[in-house]
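Reading through the structure tokens given below for one structure.
Every protein chain except one is present and positioned as in the full complex.
Then we have chain A:
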Amino acid sequence: MDIKSMKNYLYWLYCQFELITCSYLMEPWEKLLFYTFNITMLVMVLYTAYIFVPVHISTAFQFFLHLFGNQHENTVSVVK
């Protein structure tokens, strides 16, 4: 039952997408074109995110670590 209601909900979301972007009114070949374009853009965005986001996050993390981490190392060496 949960799967069925989930499937109904997803179908309803798909219908909303169709209505909002006017793809409900399009002929089949126009719909194909529109969806292909959308899915291509989405896949490109996701691929870019997949490649670049970890690198950006680790760089940012290292930057913040440098701000606080350097002091930490200094204190350790002084104490030693």
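By definition in this document, contacts are C-beta pairs under 8 Å (C-beta built on N, C-alpha and C of every residue); 3 or more make two chains touch, one makes a residue touch a chain; residues count from 1.
Going forward, contacts and distances are computed from a predicted model.
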item: Protein name as given in UniProt for the chain not displayed, "serine C-palmitoyltransferase", "Protein preY, mitochondrial", "DNA-directed RNA polymerase subunit" or "RALBP1 associated Eps domain containing 1"; value: "serine C-palmitoyltransferase"
item: Residues from chain A at the interface with the omitted partner, ascending; value: 12, 15-16, 18-27, 30, 34
